[in-house]
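Removed: one protein chain of the complex. Kept in place: all other protein chains.
Right after this comes subunit A.
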Amino acid sequence: MAGITIESITKSFAGVTAVDNVSLTIEDGEFMVLLGPSGCGKTTLLRLIAGFDLPDSGRIAIGDRDVTDSPPGRRDIAMVFQSYALFPHLRVSDNIAFGLRMHHVGKDEVTSRVREAAELMGIEALLNRYPTQLSGGQRQRVAVARALVMRPSVILMDEPLSNLDALLRLQMRAELKHLLQDIKTTTVYVTHDQVEALSMGDRTAVMRDGAVLQCASPMEVYDRPGDIFVATFIGNPPMNIVRAVARDSVVKVEGVEVALPEASNLPAGTEVSIGIRAENIEVHTEALDGALPATVAVIEPLGSHLLLTLAVGAESIKASVRTDFAVKRGDPLWLELRQGSVRLLGSANQSGPSD
């Protein structure tokens, strides 16, 4: 068991900076999710921790051991690959036992630990099969068992669920979380799926262009995104971003004053962007003081709720309402932004998500 300290790590490939001066501290036993769009450097960061690539500069420590230049086999890590990377010429039992044998663990202990890991993952019946004889979900379990059997200080997972079908992914997500909470091993988990990031992690590091934009608990990242990119990358629908003009602790949106939860130090008249989640918008059918007048543009029934796309002046805002909310296209509505849920996201010219 050990935490991970990453200090000012930089890595470029052929002139392209994949990881740009990243520092990150992962606590012992923590479940850290690296989240970001493809090409953001999350997998490279994971591979640097694993030791498959070596950083151009910076330092990585696992526990209190500096492993910056150590080969992967001496880092006390175990990796679960997106493709599972099971050895096709070895039976499941030999796949799981591989690492133990490389570490010259005694025969009896290998047998008992393989059995133990297989039982944990519910794959005892598959031990004599070859990987090609397994389904995707079974391969996934073998890959996890092969990592757990090593009792590593750190488990690294590279999009382990992305090759499973939707239903199985949902099931494995809960099972993995349960399992990793039980064994309390430090875990770094790479995903581009924000639902996985929110539901599994103790903390989520949101990455873009090789940098960590925000590293906080999932609810914090969801509720108080650090910038427009995080706000729009996380959550479905993404956070509404609306241009506004600042004045003390109030911003003006389309001529209506909206209170900010905390005072801003912005000079009056500064153009800013504010963010608000769809579920934090109270929708009224009658005019209300301090509410934004809007027109219904799109109604999307999503089963549990209706998602409305509303035109507010030149802005487009999404709000969710109960399914029994009687509304039709073109109806006028009034939007009340719930107290304390409006987020100030910097000046308006800041860029949004790149993809």
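Structure notes:
Everything that follows uses one rule, which is that a residue touches a chain if its C-beta (ideal position, glycine included) is under 8 Å from a C-beta of that chain, and two chains touch if they have at least 3 such contacts; residues count from 1.
Methods note: contacts and distances are computed from a predicted model.
For the chain of the complex excluded from view, the name given in UniProt is "Carbohydrate ABC transporter permease" [choices: "Carbohydrate ABC transporter permease", "NADH dehydrogenase subunit M", "Rod shape-determining protein MreD" or "AzlD domain-containing protein"].
From the options A:Met32, A:Leu45, A:Ile77 or A:Val342, the residue with contact to the chain not on display is A:Ile77.
Residue A:Met150 is the one among A:Ile9, A:Ile62, A:Ala118 or A:Met150 that touches the chain not shown.
Contact with the chain not shown here comes from a single listed residue; of A:Ala61, A:Ala85 or A:Val195, that residue is A:Ala85. Within the entire complex, the positions of subunit A that touch the omitted partner chain are 50-52, 71-75, 77-79, 81, 83, 85, 87-89, 98-99, 102-103, 132, 146, 150.
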